[in-house]
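Removed from the display is one protein chain of the complex; every other protein chain stays in position.
Right after this comes subunit A.
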Amino acid sequence: MSLLFRSKRGEQGAKITRIGPIRRFIMFFVSNAQQAVGSLGELWRTPFASLMTIAVLGLSLTLPATLYVVVKNSQAVGQQWDNPAEITAFLDKDLSSQQVETFQRRVSLMDEVAEVSHISREEALREFREYSGFGSAIDYLDSNPLPDVLIITPVRDYSSSERASQLQRKLAAENEVSEVKLDLDWVERLQALIQLIEDALGALAILLCIAVVLIVGNTIRLGILNRRDEIMIMKLVGATDGYIQRPFLYTGAWYGVIGGLIAWLATFLLIWWIRAAVLRVTELYDSQFRLQGLSFNELLILWAVAVGLGLLGSWIAVRRHVAAIEPR
């Protein structure tokens, strides 16, 4: 692509032979591949400096990845405990047993309800006398102070805390019901806690990613400044900024590729480390719980993030510094 001699090519004394556009297109990819391999070779020649940056990149990603695994597993646990939510409806004390039975049938026909069981006031009083320790003191009461109780298990779709409380409100609106209790407080607390950890983790991950970008950018910047003379000469003989930038971008990408592998390895090690402790805790809780590691897709995402951060860091460095070097 000769700018100045395009039209008058034939008139020049010196014979100008140029490369056609198709060749140029193909050679673009060939030289990209060469530069990619060249950058890898460059890493190989300076293993110590490269390894430091790569290790920082990999280990910085290990922490968010491990915390992600922890959060993922605690979410799974939270869901396990969330499902069998029960709603307790205390009925009006003035209802006849006939009315209670009718109401129970009506509730059991609701779409949201999977199962309804009835604890009659007499049953409740008997239980109370047995277990409360008041014993015969209760015999002095003139009448039974306890109401009939319906214990309602919602269908699966309505077992999440939000939808269960929707059902709770619906039941509370019924005439026969005096009060509805939904014992979801502890589930909500657990979920709030998980949410808190998730948010803190997100912020931490963002900070670590920024740090990675800055570290990679700085390493690449030093690499560019080290090869200042070479870049000047390349510019003098007609290299575009893009051509000069590419090896540095590839270096950043390689940092990501290898750093991603380090992050995998370190995450595996960390999870293996905490697995024994987690299993002991779950044994104490009698739970059928298995710690899940990173899935295949999550591993790929972790890798992609590492490569992306490496590229981003080097891109920021080359944009600023390659253009700034002008031949003198």
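By definition in this document, a residue touches a chain if its C-beta (ideal position, glycine included) is under 8 Å from a C-beta of that chain, and two chains touch if they have at least 3 such contacts; residues count from 1.
Note that in this section contacts and distances are computed from a predicted model.
One subunit of the complex is not drawn; among "NADH-quinone oxidoreductase subunit K", "ABC transporter permease", "1,2-phenylacetyl-CoA epoxidase subunit B" or "Cell division ATP-binding protein FtsE", its UniProt record names it "Cell division ATP-binding protein FtsE". Considering the full assembly, A:240 is the residue among A:195, A:240 or A:292 that touches the omitted chain.
Contact residues of subunit A toward the unshown chain are 1-5, 8, 11-17, 19, 23-24, 27-28, 30-31, 229-230, 232-241, 243, 326-328.
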